[in-house]
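Heads up, one of the protein chains got dropped from this complex, but the rest are sitting where they should.
Take a look at chain A:
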């Protein structure tokens, strides 16, 4: 029994390792099992994790090859495996995002104006850059009314989420 359990766990870990390798490889341009440190965020996101920027920085600090700007798979693998096993940065349920938007939309209008959103996203939390802000606005503002219906936005983005 214990053996079965152990082998099931091992299977699980193997599967996780494969997953991590598959996510790492596309960024390993020179086939040296290293990636640029600036790609780590994207890799983590692609593994269905939702870290904050602070989380990413912390993670990098653990795995980077002494400020070389690169991360080797040898160090990435155990750290990332831990993250996945512990489910450290789980996906955010829709309801939570909804609540978050509601904090901004105090009057519960169901939408937010581009200016409000911009101020919010670029001043609070881990601020968006101008580029990120522009992208969000261009993609999701209702052109006629010039507002953002956040329930639609949430539906759209979560519909694209991995199954």
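Assume contacts are C-beta pairs under 8 Å (C-beta built on N, C-alpha and C of every residue); 3 or more make two chains touch, one makes a residue touch a chain; residues count from 1.
We take it that contacts and distances are computed from a predicted model.
Asker: Out of "Exosome complex component RRP46", "Ubiquinone biosynthesis protein", "Serine/threonine-protein phosphatase" or "Probable cytosolic iron-sulfur protein assembly protein 1", which one is the UniProt protein name for the chain not included here?
Answerer: Of "Exosome complex component RRP46", "Ubiquinone biosynthesis protein", "Serine/threonine-protein phosphatase" or "Probable cytosolic iron-sulfur protein assembly protein 1", the absent chain's UniProt record names it "Serine/threonine-protein phosphatase".
Asker: Applying the definition given at the start, please give the residues of chain A touching the unseen chain.
Answerer: 15, 18-19, 22, 25-27, 29-30, 36-42, 45-46, 49-56, 69, 90-92, 96-97, 99-101, 103-104, 106-108, 120-121, 124-129, 131-132, 135-136, 138-139, 157, 160-163
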